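Okay, structure first, notes after.
Only one protein chain is missing; all other protein chains are in place.
And then chain A:
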Amino acid sequence: MEQILANGIYLGAQYAMIALGLTLIFALMNVLNFAHGQMYVLGGFVTYTFYGQLGWPFVLALLASCITLAVLGALIERFLFAPVIRRSSREESTMLLAAGLAFLFDAIILLVFGEKQRGVPKIVDGVFNWDFRLIMPYDRILICILAILSIVSFILFMQYSKTGRALRALAQDRTAAQLMGVNVARYSMIGFALGAMLAGLVGGLLVTITGVNLGMGGPTSIKAFMMVMIGGAGVISGAIAGGIILGFLEAIGLAVLSQYGDITYLLIFVSLMIFLAIRPQGLMGKPWG
């Protein structure tokens, strides 16, 4: 039981972080960013390059991931999404753009970083072992704490900073926010950059545990969408709840159902379908969007 709880907290924290950026972008711009997983992978590769290859301190490499992805996110919003949203009211236009970006990122990652799985040296050695009832490597504990701290920092930023308040206003009602003097174009760009930065941050954190390869983007996006659907699209607290729920479902399923083969995700998907049939807006979403 202790092991399941620890695995659930660890998986939940990392999943929540992955979902946060996706739901932030959706809340602000109504864009389903299919390239979110690829942004996560890019963040991992930036940390791999600076920390694993060039020998920078891990914190600086992580910072480089955040900055790179934030700049990339801002540029993507400014030069791709903003013009498309301005010219087309059809939601599928941005969806297609996001899907195209995902393919583009995959191709760039293949060209720049190659096809191989990449990994970096551990940031902390050693394993916490409580009488074989609870085993958790120290680096996982550290990453879990960093992920939780990042989530708390993000919530505080959104709650109390001027930028955070503007972003929340934008998410609640774009027109009303504009009438209240919020520079919609500027804060949309900042919001997209923040969402991309979160993807880069979690990619950089997790590369120390899971490594990174070019194929991780698509599956990561799918998991992020699942978390957002569980919690409610466009709701920050919903993304966190969705991440934690998925993390615990996975931890419990892998521990309890392992003797029946790989049915954990089968059951999770079936449960999700039933759940969405009953509550399509997710736990914390609003039925009207």
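Just so we're on the same page, contacts are C-beta pairs under 8 Å (C-beta built on N, C-alpha and C of every residue); 3 or more make two chains touch, one makes a residue touch a chain; residues count from 1.
We take it that contacts and distances are computed from a predicted model.
Of the names listed as "Leucine-specific-binding protein", "YVTN family beta-propeller repeat protein", "Sugar ABC transporter permease" or "Glucans biosynthesis glucosyltransferase H", the one that matches the UniProt record for the absent chain is "Leucine-specific-binding protein".
When the whole complex is considered, the residue among A:I135, A:I155, A:V184 or A:L283 that touches the unshown chain is A:I135. Of the listed positions A:S88, A:Q117 or A:S237, the one in contact with the omitted chain in the full complex is A:Q117.
Take chain A: the residues that touch the chain left off the picture are 3, 7, 10-11, 52, 106, 110, 114-122, 127, 129, 132, 135-137, 140, 206, 209-211, 213-216, 218-220, 250-251, 254-255, 258-262, 264-265.
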